[in-house]
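Missing here is one protein chain; the remaining ones are kept as they sit in the complex.
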Amino acid sequence: MRLLGLGPQAVATDAMRALWTDHATLQTMLDVEAALARAGAEAGVVPPEAVPAIADACRAGLYDMEAIAAGALRAGTPTIPVVAALTRQVRAADPAAAGWVHFGATSQDIADTALVLQLRRAVALVCQDAAPLLHALRALAERHAATPMLGRTLLQPGPPVTFGLKAAGWFAALQRGLDRLRAAADEALVLQFGGAVGTLAGLGADGMAVAEALAQLLDLKLPAAPWHTQRDRLAALASAAVVLGGSLGKIARDTGLMMQAEVMEVAEPGGAGRGGSSTMPHKRNPVASTVTLAVANRLPGLLAGLLAGMVQEHERATGGWQAEAAAQADIFLLLSGAVASQAEAIGGLRVDAAAMGDNIGRLRGLVLAERLMLRLAPLLGRSEAHHLVERLVGGAAAAGTALRDVAAESPEVQAALGPGFGAALDALFDPAGYTGSAGTFIRRQLDGI
Amino acid sequence: MRLLGLGPQAVATDAMRALWTDHATLQTMLDVEAALARAGAEAGVVPPEAVPAIADACRAGLYDMEAIAAGALRAGTPTIPVVAALTRQVRAADPAAAGWVHFGATSQDIADTALVLQLRRAVALVCQDAAPLLHALRALAERHAATPMLGRTLLQPGPPVTFGLKAAGWFAALQRGLDRLRAAADEALVLQFGGAVGTLAGLGADGMAVAEALAQLLDLKLPAAPWHTQRDRLAALASAAVVLGGSLGKIARDTGLMMQAEVMEVAEPGGAGRGGSSTMPHKRNPVASTVTLAVANRLPGLLAGLLAGMVQEHERATGGWQAEAAAQADIFLLLSGAVASQAEAIGGLRVDAAAMGDNIGRLRGLVLAERLMLRLAPLLGRSEAHHLVERLVGGAAAAGTALRDVAAESPEVQAALGPGFGAALDALFDPAGYTGSAGTFIRRQLDGI
Amino acid sequence: MRLLGLGPQAVATDAMRALWTDHATLQTMLDVEAALARAGAEAGVVPPEAVPAIADACRAGLYDMEAIAAGALRAGTPTIPVVAALTRQVRAADPAAAGWVHFGATSQDIADTALVLQLRRAVALVCQDAAPLLHALRALAERHAATPMLGRTLLQPGPPVTFGLKAAGWFAALQRGLDRLRAAADEALVLQFGGAVGTLAGLGADGMAVAEALAQLLDLKLPAAPWHTQRDRLAALASAAVVLGGSLGKIARDTGLMMQAEVMEVAEPGGAGRGGSSTMPHKRNPVASTVTLAVANRLPGLLAGLLAGMVQEHERATGGWQAEAAAQADIFLLLSGAVASQAEAIGGLRVDAAAMGDNIGRLRGLVLAERLMLRLAPLLGRSEAHHLVERLVGGAAAAGTALRDVAAESPEVQAALGPGFGAALDALFDPAGYTGSAGTFIRRQLDGI
Partner (left out) sequence: MRLLGLGPQAVATDAMRALWTDHATLQTMLDVEAALARAGAEAGVVPPEAVPAIADACRAGLYDMEAIAAGALRAGTPTIPVVAALTRQVRAADPAAAGWVHFGATSQDIADTALVLQLRRAVALVCQDAAPLLHALRALAERHAATPMLGRTLLQPGPPVTFGLKAAGWFAALQRGLDRLRAAADEALVLQFGGAVGTLAGLGADGMAVAEALAQLLDLKLPAAPWHTQRDRLAALASAAVVLGGSLGKIARDTGLMMQAEVMEVAEPGGAGRGGSSTMPHKRNPVASTVTLAVANRLPGLLAGLLAGMVQEHERATGGWQAEAAAQADIFLLLSGAVASQAEAIGGLRVDAAAMGDNIGRLRGLVLAERLMLRLAPLLGRSEAHHLVERLVGGAAAAGTALRDVAAESPEVQAALGPGFGAALDALFDPAGYTGSAGTFIRRQLDGI
């Protein structure tokens, strides 16, 4: 479904899409089955001579995917048709080995552990694709640390910020989001192995030995216990992914707004197929922003379903569990698209510092009136200064002239600022001089304080 | 993604899945382009001789799907690469015709109208697949109109209902849901055709003529105006689909609970791959219920995203629109799976009326204590009757015997009910006699009052 | 919680807030109890002499609200402490009447019917408050039917629309939303009356007679059957409300964007406390838009919970039902705030048609290049015209001059348009002349075609 707008399949990176194909899922499940046989042999519960035939059959290409998919729906889980097909395949090669396929495991052990392995790769892909984005954001923040632009609250102009401050805010949120994602993955991505009801009873006294061997073979941590119906860790991982998506959406919202023709402070990079217009050569559609916003739109609802699904029955749930894996895949497919889109957009972002200055200038100094007032307050008294500036602002607004010039003609201002009042006003109305602690905030955010 | 638990692709019927493939989407978009050329010709704005070349190129098989999918992501919409490829194809056959491809339309006109056409088929499929389910539910309701079973509130036993009443409730909710779905489709599934910004300015004075012709060719209603960023109709359609999914989930919850080994009042039909157990021949996993509950879990979050996406900017949105089509597809893929699962489950439901009776019986008549009280009230006074029954219930509970028998030995009861008290008590403790207006409610629901 | 940002209590109108207070809820529940007693008397199952004492006790002011609220949580439903308190009150006045309190009903009958009655008033309030908004939108659409402004797609400029077309789109979506809300209310707002398990068994053969009398007394329709765990109608009503909220959010998004200092095409009305700025007299915060967007943010998640809660168990649910009423109230509290905010904002919207024109003008005619091309195509051939216009656009962009003027100096254009080319170009570059069927679309939407 890559032509139906910008859904999970459409936006995902190729690598992420490849990770969640049925072929990849099947192969991952078979990897778990192969490791299970080896672990059983290591723990002495499976005859070592059964392992080669099983391992050899654990290649996805051997199986009829359509039949397995149809069987998965009939059984309610993919593991049942996978194990059935695997067992047939092994039996053909080594009848004795067939009895040791899937030994000690339950369907959910295989499906969940495969999901965990896929999620591990998915998290790694996201972090990898985010690295250049982080780099580009850091570069923007440093390069434009002193580039003034309008601060905008409720979409209305306020005192200046710097573009570097905005970029540093994007950077820091992304950095935190990735940290959270990695931490959540570290907690969540653990082995699932509990047998039919989470006791490993079928393995008698050897359950833990098999579990430890299996965890080691798959390079997964062994949790305190199986977690068939305790999905909090995976839910927390998905939450971290969705929060990260929200932070990407924030970048896209800002850049999309800054690309408006009336604002035109930044532009996404162009390039083949990026939808420039022959009749409007200046026009650049915010495609990467659009992709990212489409992702940010979808993610919260996916998470809501996952979280609602945590209310699971007893030792295996009806519905809540089965709805989870595809939703997790969708979350990471979407997230990969947002990361890649923003990496491209931010990596090639055209920044028009002059336009940023012009947009401040068009407001004729009104966004700096507060600064004038703060400067005059110790000289005239706060109340007096307030009333004076209000009057000057009214005059500038009425005349459509710059507040600086109206102030320069005010006898009170002249008297207060003294003979060098002209230069003083020039300095006061330089937006670059009224960005307060912006530089500190940039530095602290880039340094990850 | 059919192996990742029970997501949209996994649960969908084959027909529904086929409807939303990229091939089907592309073909539908091309159908709209072909109709657009014809409509243009009918309205006299496109030379009739350009139509055959365009129509001839409107076959999905001619195009490189991977390239179009990649182009769709780069452009933010599939229409741009589709129109580019179509134009190249037409140009090769008839250079003069190439200039008339997509004439007067904007990308979103094609994508939205194609979505509308696909949704029309999707709604039809759901209604078609729901027909046997409705039929089966009606049959259950009629067959078991007088089959008593425990009423259960907060999962605790109450006075009896009939299984037919429960089934009639399922039926009526499904019926209403389908009615709502059809009504919403009737409102929502209209032509999208507005040109670049929804004015059809590129067609001069001929805009409405082309629009009318196009609507007629596609057998769609012509709305009052284009609706590029007014998505309320599609949102309402999706809402109707999700509400329907909730009603299916209700059926699945009930049957899943009734299939518990401790209750065992119904069982889903078995059959190949339905996951019976060789060591537990009585066991029947509620697979269809599980599928349906997985669907019901996913749907609300999909809708939440669609609804959040209604807040769209100006004449074409960034993100909100683009997130929509895949979500709509997911909703109908999921819904088809729930309908089909329930059609199979209810169509073959094994109902154990004896077990229903036994489950009432195991409670030793306590669920009918209220009836005894109501019977005694006019004879003894309400307050006296209340206290007497409370005492009898206490006795029955303490002794672990049937309330009827305890009552039969009570002198007060004997006196109140007179010589035929034994028969009277037998009648009072017949659960089939205490189902009130259940029959009326069944009839009214089946009749669609 | 009116100081915690803009949640349901904070944004609601006074009338809507009053409707959902505990006092109002309790009174509504008592109204149902009083009507139940009367209905029982009419049907002959309750002694008429018991009615006055019951009716007299059905005044919310008589009860200790804190005790009832605490009891509601302990019991899981408010009806239990309400009926207990009511019974005590009646008993004090008329011991014999006490036995007839709540006769034949179950807790959920009272709570649901009260909810239905409150929702009926809530829907009426929304429709009433929306009337002036509809009126104002219609007026805007008519007044500005010929006011050109930039069409904007993906936040980028396109050919002109008219402001009237935009307003008509807002109007029509709101109109449809209200129609849907009324239709959903008409279906959903029906009596709930089923007794313990939905059979009215406690009323013997008189169940329907009491139900009919009760429905008539409360002026509610009698549904086919009780619907304790079939919540589809209420879910559909909530859906309609949330879809309506999305359409209001669309208006707010558009006006918020148009209020940007760089765009400044409209402004919300000011007024006391609306947060104007003394140092920036031109600044006007889009407070009404912000309220509306805060509402649109909250609604989808509320609905998602309601829909997920439809999966209810047997004859009374655990959790799904109990979560519903407060969510419904929140939905209508929020919706009332969005309607009222938009009614105020649109009712007093300051429209700056000149600014709309200037924003077109600043793009130097580039948004009309398409029109020039369409005009030249029949004269020069489509391909030739296309290339010529592309060249002219490039020239205009490079020189920073108006496309009209560049075109006026082009010999090809002069030749094609003939001696009156200057006037022809003036006409071509008049944005008011390139709004296609906008007028038709306005009319059709206002007429509700």
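So that you can tell them apart, the chains are marked A, B and C in the order they are listed, and the count of residues begins at 1 in each.
In the analysis below, contacts are C-beta pairs under 8 Å (C-beta built on N, C-alpha and C of every residue); 3 or more make two chains touch, one makes a residue touch a chain.
Predicted model only: the values in this text are computed from it and were never measured.
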{"item": "Of B:A308, B:L376 or B:A438, the residue in touch with the unshown chain", "value": "B:A308"}
{"item": "Per the touch definition above, residue among A:A18, A:A131, A:A201 or A:A399 touching the missing chain", "value": "A:A201"}
{"item": "Of C:A304, C:L349, C:L380 or C:V393, the one touching the omitted chain in the full complex", "value": "C:A304"}
{"item": "Full-complex contact with the absent chain, from A:H314, A:R362 or A:R391", "value": "A:H314"}
{"item": "Sites on chain C contacted by the missing partner chain, in the whole complex", "value": "1-11, 20-22, 25-26, 29, 68-69, 71-78, 80-82, 111, 115, 252, 256, 271-275, 285-287, 289-298, 300-305, 308-309, 318-330, 337"}
{"item": "Absent-chain interface as seen on chain B, which is shown", "value": "150, 152, 154-157, 256-257, 259-263, 278-287, 290, 300-301, 304, 308, 359, 362-363, 366-367, 369-370, 373, 386, 389-390, 393-394, 397"}
{"item": "Touching residues on chain A - with respect to the absent chain", "value": "76, 99, 106, 151-155, 158-161, 165-166, 168-169, 172-173, 176-177, 180, 187, 195-204, 207-208, 211, 224-227, 229-233, 235-236, 239-240, 242-244, 246-247, 249-250, 252-254, 257, 293, 296-297, 299-301, 303-305, 307-308, 310-318, 370-371, 374, 382-383, 434-438, 440-442, 444-445, 447-449"}
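Throughout what follows, only the chains that are shown with their structure count from here on.
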{"item": "Relative to chain B, chain with the most remote C-alpha centre", "value": "A"}
{"item": "Inter-chain centre distance, chain A versus chain B - centres from mean C-alpha coordinates, in Å", "value": "32"}
{"item": "Chain centre separation (chain B, chain C; CA means) in Å", "value": "25"}
{"item": "Contacts with two or more other chains, residues of chain A listed in rising order", "value": "256, 285-287, 290, 300-301, 304, 308"}
